[in-house]
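Below is one structure, written out as structure tokens; comments come after it.
For this depiction, one protein chain was excluded, whereas all remaining protein chains were kept in their positions.
On to chain A.
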Amino acid sequence: MEEIVQGQLSELKKLWRSPRMLLSQSLNLAMIVFSALMIWKGLMFLTKSESPVVVVLSGSMEPAFQRGDILFLNNQDDPIRVGEIVVFKIKDRDIPIVHRVLEVHQKEDGKVELLTKGDNNRVGDRGLYAPGQLWLNREDILGRAAGTLRYLGMVTIILNDYPMLKYVLVGIMGLFVLTNKES
């Protein structure tokens, strides 16, 4: 372990001595960061959703979705129908909720009133909504589930539970991109 650290340190020192190499490797790092950002923003544009990929945090949709599953969302304008799984946000609550739409009442002007419920919950979500709120509206919906991928979200959950781990990992990865000579 110590030797690895020493090796990395000597690499860094070498980089520091040759600005051209440092610049090239920094650009390399920036490229990786910005491509990730571009992909995310591109997905946001295509799906019209402000968070195209979400991780399921609770068991309220079991057995369909478990904690740690990844959901891909879209937020297209076509009307929401009953049975769809949506991600919605309640005023004054930080964490969005993934539940299924059980009631749709559509007005003449296109406005909708929605009622949701978790597959694994016994009753509808009215108790979760803001005080006095009877229905969800279209603007409360952040996205509609289109696809799923299992387990991968556990990575995010672990990183969020242990923030130090996140910084250490990101730091190490950044360092290795900087000192990497293979590419």
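Throughout what follows, a contact is a pair of C-beta atoms (placed from the backbone, for glycine too) under 8 Å apart; a residue touches a chain by one contact, two chains touch by 3 or more; residues count from 1.
FYI, contacts and distances are computed from a predicted model.
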From "Cysteine-rich DPF motif domain-containing protein 1", "Signal peptidase complex subunit 3", "39S ribosomal protein L39, mitochondrial" or "Putative exosome complex component RRP41", the UniProt protein name for the chain not displayed is "Signal peptidase complex subunit 3"
Can you work out which residue in A:Ala64, A:Ile90, A:Leu159 or A:Leu178 touches the chain that's missing from view?
-> A:Ala64
Given the full complex, what residues of chain A touch the hidden partner chain?
-> 3-4, 6-7, 10-11, 14, 63-64, 81-83, 85, 100, 102-108, 113, 119, 124, 132, 134, 145-150, 172, 176, 180-182
